[in-house]
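With one protein chain removed, the remaining protein chains of the complex are shown where they sit.
A and B label the chains in the order they appear, each numbered from 1.
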Amino acid sequence: MIKRSILCLVLVALCAGGAIAQQKVTLTVWDFKYGEVNGAQKPMQQIDALFMQKNPGVTVNHVSQPGEPQYYQIIQAAASANQGPDVAMFHPGAREYGFGDILVDLTPSIQDIKSQFTPASIAMVSMDGKVGAPIKILPMTMQGFGIYYNKAYFKKAGLDPEQPPKTAAQFLAACEKLKAAGIVPITVGQTYTIDFLLRCLVANAFGPNVAGLKDGSVKYTDPLFRESVEFVKTLVDKGYLEKDGFSRPYFMDGINTFAAGKGGMFVGLLSDVGNWKAFSDALGAKNIGYFPTINFPDFTYKDQQVAQGAGIGYGVMTWSKNQKVAVAYAKFYVSAEAARIYAAATGALSPNTTVGGFEGNYPSLKTIQQYLKGGLALDYLPMFYNGYEDDTNRLNDRLFVTGELTTDQYIAEYQKLITK
Amino acid sequence: MKRVSAISTSTRVLVQLFLLVLAIGSILPLYNVISASLKSGDEFVMNPFFLPQAPRGDNFVYAAIDSHLLTYAINSLILVPIGLVLYLAVCVSAGYAFGKMRFRLKRSLFLLVLFLTIFPQLLLATQVFKLISLLHLTNTGAGVILTWVAYFSPFGTYIMTTYFTDMPYELVEAARMDGASHLRILVGVMTPLAMPMIATVAIIGFQSMWNELPFSLLILQNQASRTMTLGIAMMRGEYGLGVPRTSAAVVIAMAVPLAMFLIFQRRVTLGVTAGAIKG
Partner (left out) sequence: MGHHRLEEDGIAPYVFLAPLLVLLAAFILYPVIMNIVASFTEWKGYGAMRWTGLSNYRAMLGDQAFWTSIANTAILVCYIPVSTAVTVFVAALLREGLRGWQAYRAIFYIPNLLGPVIIGVVFSIYLRDDGSLNLLLRWAAGSTIRFLTSPSIAINTVGLVQVVWVHLGFGLIYFLAAMNGIEQGVYEAALIDGAGFFQTLWRVTVPSIRFALEFWVVFNFIEVFARMFSFIYTLTRGGPGYGTFTLEYGIFAQGFEKFRVGYSSAWSVVLFFFCAAISVAQIRLMRRRSS
């Protein structure tokens, strides 16, 4: 009797021991980029395979989720149930801060590679954007906005393709020439074209002080903000921002329309989609030019490149039962090796400064990098609360698309949003 | 319908014309969708309105495979029928209880059921989600089916109740006197007699569950578990696909309701008819 029970115990112990030795871990990763078959998916699969190679016994279950805002609804739902993925992709900034209480503090785990990242990206992924606060997301890309232009169309309109417009007056003149040549001056995508353009102009208005819009040291009633708004309004009123594009979704119809050669200029992104690589591949690397913003004579700053410290990144969820492996996974993705694979394949820009080396074939990327070195204005919008961008986009619609608000009302509404 | 008409023969032509224009206007959006689904991306840009010059089927392949519509279709085709069976079981038995059984709380409970029919899903969504996650049913077919049955049953119960109420009580009385249990009466006598109405309720329930969006959106988080309706709803907006491919997806999505309609057309008509007469 006793012998048998001892035998059972031994068997159980052996099995348990065997299980521990195996250490089979399935890591569930939620991702809103993984579904892009022609974009992020392949490099991510490559990186996952590499990770699994380096960590035998780990299987990565990479799940593709829809994009914003459905993505965050699903995250909220998971938070409500206190169960879900081990790792999840996030937009650093307000989205991250809003969900801070379900994200693991990753500060200790990246101490050794922290110096590789731009200070702006580290600041952004720290809670509430405060340097020294817990870091809850590891930054994979850095994002920003600027204006791409089709050099062939510039030539056709009688503009110098190597000298993009710099000042407001030159910009308006260029638009007029494009229009006269029968070319759509600026291809439009719903809501975001105006959103991004405004942010580019505001970068020149306030430069490094742009974060003051959040803490109130810079007011929306500032005449420079108003001047930016009025300028965009002029573009709409003169038809330079094509009215027909206002019902066309920016992602991806707007982007694809420009990539199909249907316009002279486009307010695009620096990273992920609608970027230097996408347009270069579609219209010819030598045919795509770039400039970050428009200069106004009375604006303090010039040629500022508006950028977010970080565009997307991975966080580890507090309920994860495989935290160690999850943290290692997130760290792997932002390390030089993985980041290079991702950046080269998708046209993303990594905040990891040790990544690089493929600018050679893309003149527009070279241009972007020059501007990044020149003057970086942090994008203020992601700092705000969850849903701030939805609010501002609705405001943009009401002023620019429908004419429902006057500029004064628009600015007043903007100011109101801060107090929310 | 042989009857004396209030419209003179000359006006008839005008009326026919009017109806024809109305009908064409109705069909036009659908024609556009079908024609767009057969065009390549480039052709659509050149020729958005007229029939495709070079029709091609690869948008459908893309929608079915790359956009996972086939997976979504299978999900819907599995989840909805199961939900329907449970829904009918609940509605028929509750309808019989309200319609033919006697108990003190009948009036008040029935009013409660009627009252709860009206609320929109959004009012309930957050709490329903919490409940589903408490039961560990997030992302499962069971979770979504339970929610559908709970949400759509009040209306189905109401319909069955009115129908059972109108059936002669003698049927029940006779069977009771013979010593039959209520269960036996329901299954053996009432259900077969109520088949026309049950079929109608089934169609209403099928349509409701098939087209349901808010609860599916919250509960089915994995892409692989989405229903067809959820898949289509996701296509509009962020990272969209362009018109031809979206159109192909919509055409595929239209297939099931249209097929259902063609097969059950008479039943649908009769059902709505019955609803009109009953009020």
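The rule we apply is simple: a residue touches a chain if its C-beta (ideal position, glycine included) is under 8 Å from a C-beta of that chain, and two chains touch if they have at least 3 such contacts.
On a predicted model such as this, the values are computed, not experimentally measured, just so you know.
K.L.:
Tell me which residue among B:79, B:128, B:175 or B:201 touches the hidden chain in the full complex.
P.N.:
Of the candidates B:79, B:128, B:175 or B:201, B:128 is in touch with the missing chain.
K.L.:
For a quick check of understanding: of B:38, B:84, B:144 or B:232, which residue touches the chain that isn't displayed?
P.N.:
Answering carefully, the residue with contact to the hidden chain is B:232.
K.L.:
Using the touch definition up top, pick the residue from B:69, B:149 or B:198 that touches the left-out chain.
P.N.:
Missing-chain contact among the listed residues: B:149.
K.L.:
Could you list which residues of chain B touch the chain missing from the display?
P.N.:
Residues in contact with the chain left out: 1-7, 11-12, 15-16, 18-19, 22-23, 26-30, 32-33, 36, 48-49, 89-91, 93-94, 96-98, 101-104, 106, 109, 111-128, 131, 146-147, 149-151, 153-154, 157, 165, 168-170, 173, 181-183, 186, 207, 210-211, 213-214, 229, 232-233, 235-237, 243, 246-247, 250, 253-254, 257-258, 260-261, 265, 268-269, 272-277, 279.
K.L.:
Using the document's contact rule, name the residues of chain A that touch the chain not shown here.
P.N.:
Against the left-out chain, chain A lists 69, 72-73, 76, 79-80, 82, 98, 101-102, 191, 243-248, 385-387, 390-391, 394-395, 397-398, 401-402, 404, 413.
Please note the rule applied: only the chains that are shown with their structure count from here on.
K.L.:
Once you find the CA centre of chain A and the CA centre of chain B, what distance in Å lies between them?
P.N.:
Measuring from centre to centre gives 40 Å for this pair.
K.L.:
Which residues of chain B touch chain A once you look at their complex with the stated criterion?
P.N.:
For this pair, the touching residues of chain B are 42, 45, 66, 126, 129-130, 132-134, 136, 138, 217-219, 221-223, 234, 236-243.
K.L.:
Chain B touches which residues of chain A in the complex?
P.N.:
The contact residues of chain A facing chain B are 35-37, 63-68, 70, 73-74, 77-78, 80-83, 249, 251-253, 256, 260, 262, 273.
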